[in-house]
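One protein chain omitted, others in place.
Which chain is which? They are A and B, in the order written, and residues in each are numbered from 1.
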Amino acid sequence: MPMGQYSWIGGKRMKLKKAEAPHLRQTERVAYMSLDLLIALVPLCIFSSIYYGLRPVLLVLTGLVTAVVCELLGSLVMRRRPTVADGNAAVIGGLVGAMMSPITPYWVPAVAAAFAILVVKMPFGGTGRHVFHPAAAALALCAVCFPTRVFTYPDPGLNVPIPLGDTAGVITALSPAEQLNSGAQISYHWITLLQGNFAGPIGATAIAVQLACMLYLFARHTASPLIVLPYLLTCAAGAALFPRTSGGVGNSVLMELCSGMLLFSGIYLLTDTVTAPRYWLGRVVYGILAGVLVMTMRHFGRSDQFPCTAFFAVLLVNALAPVIDRWCWRLVYTLRRRLQERMERRAVQ
Amino acid sequence: MKKSFLGLRELAGIFLDTFISKNIVLVQAIGLCPIVAIGINLKYGVALTVCTAAVLLPTSLCMSLWGSRIPSWLRPPVYTVAASLLLILAALVVDQWVSHELYASLYLFLPLMAVNTIFTYRAGGFSVSNRPAAALVDALGSALGFGLAICVVSGLREMAAFGTLWGKPLGFRLLLPEAVEPFAGFILLGFMAAFLKWVKSFADRKTAGKEDPV
Partner (left out) sequence: MPVHTNRGIRLPQNKEPAASRDVARLSRVERVTLPLSYGTEEIRPVCGLYETVMRGSPLTKPESQDELPLASSVTGVFSGTRVISHPLYGELDCAVIDVLAVEGDEEGKPANLDKLGPDKLLKIARDAGIIDELDGIPLHTKLSQWREEGCDFLVADGTQPEPYASSAWAVLNLSAERVQDGLKLAASCVGASGYHTAVFLSPERRRPLAQRLGEHRLFQVPNRYPVTQYARRYRTPLGKKRADALPMSARVCRIGVQACLALYRAAAYGKPHCGAVVTVAGDAVATPQNLYVPFGTPVQNLLDHCGLSQEPAYLILGDMMTGRAAESAELPVLPGMTCILALKVRPVTLTPTVCIGCGRCAKVCHAGLLPSEIVRRLENMHYERLAGLHPEDCDGCGACSYVCPSGREVALRVTEAAHAHGTIFLDWGEEDET
């Protein structure tokens, strides 16, 4: 196929190429968005390693490496060009690792990440085509298959690094989510919560760090505030209206928002661009729906078996995302059309 | 449209169509409920297959013979009642002569078979507009297609979850007790559907290559 024909300009013969408009593109790339998410995971790992030693970092790395290897394998089997470079697999693996408990055995994040990539992501067509968030699905698998290994958290108050190998003797503590589920009256000081000095998953404890990462992702336009803020506000409203612990509305809201993986899911899982709606109103509705589901599951779910339910909520709204998106778009489009028609009618009169 | 005469080749075509290339479970996604819920044991799988065949064959035959005389709004209740009657018979047979334990563990899903979409779809749809021979072959293909899916799924799940096949231990160490959960059934079905699609695309490419040597 000829790429172009020769032209004479200024006495010189030159070849001109074909190209489609626009000829100008911004420099932002998909890989940068994945990089943003990985960068936003780093502070969480650092904070966790301050409390528990090097083990959390190794767990996250296990998930990450497994996911990348599985992605390569999947691309090979599907005979596609490997899509590791876009960083999506690394992010999924990192997220899976960050949702583990610091004393989880290393094979659990490996199995979960492999499940995420080989069952939830690649069969649906790889990056950009999966329906459910692979990391959320992997956590759901862990919650169903090995709940004790994932939801048993070490006591951070001891300030003793967890051994890298066998973790049999580590002293465990109940996480706020489990305490809330058991109906205990709990109250943490807000500074303790911000520091993350309570039992919980690797990435989901240090509230201050998570909020800072959230602002970073907002500023980089990688995560949409239109999803996260309605989600958090709905959860807060649910906690304020139906408190599960004493100590006033403020305590209830604080405890509900900071316990479990509620905040982490909102920032890292819900905002995943592939599974979330694209339209602004769709995103708002999606966030609200996720919040309602999380709070409903906390109140009526089988909390004895699943202390964390945020990722189930994420999976459920994932399934609804395309429908929400289309309906919301159509609603706004129709309303705007009507408004304009009315304007034109008024202009004619 | 009823054809006046059906050759052996056409019958075989109908059978292969419903059995493999348009497999009722893996391609048309019909009758997933019993597979996902109860297909955890090869014995159950075989029992359900036999029951399905025992109910689907007579129902399809009857619908093919007299279905067109019944007004279309009356057909669903008629074949549902017919299927339930047959199922009661099958359940009695399983309970009395085969095994009471099997019946006890299957007891919820046997009656549910009566309203299974397989019957609605095959007996209510295909059979009515086809000759008895075609309807019978189609019912056999559907039942066997269903059986193929449920037997593979239940066999794999039995091996994974209990380390046994048809109740006989296989001597595995690595057990996945979660394989009895419904989600494992869904995932297995998904992969089987993908595998079937892959095989079909492979076959399509071969035949296309034969017909059109470019």
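The rule is simple: a contact is a pair of C-beta atoms (placed from the backbone, for glycine too) under 8 Å apart; a residue touches a chain by one contact, two chains touch by 3 or more.
Computed from a predicted structure; not experimentally measured.
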| item | value |
| --- | --- |
| Left-out chain, listing which of the shown chains it touches | A |
| Sole residue of A:Gly126, A:Gly260 or A:Gly287 that reaches the chain not shown, by the stated touch rule | A:Gly126 |
| Per the touch definition above, residue among A:Ser49, A:Ser75, A:Asn88 or A:Thr104 touching the missing chain | A:Asn88 |
| Contact footprint on chain A, counting only the chain that is left out | 4-5, 7-10, 12, 14-30, 32-33, 83, 86, 88, 126-129, 221, 224, 273-280, 283, 325-326, 329-330, 332-333, 336-337, 339-340, 343-344, 346-348 |
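Note that in this section only the chains that are shown with their structure count from here on.
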| item | value |
| --- | --- |
| Whole-Å gap separating chain A and chain B, where each centre is the average of the chain's CA atoms | 40 |
| Chain B contact footprint on chain A (complex, rising order) | 119, 123, 141, 144-145 |
| Interfacial residue positions of chain B with respect to chain A in the complex | 176, 178, 181, 183, 187, 190-191, 194 |
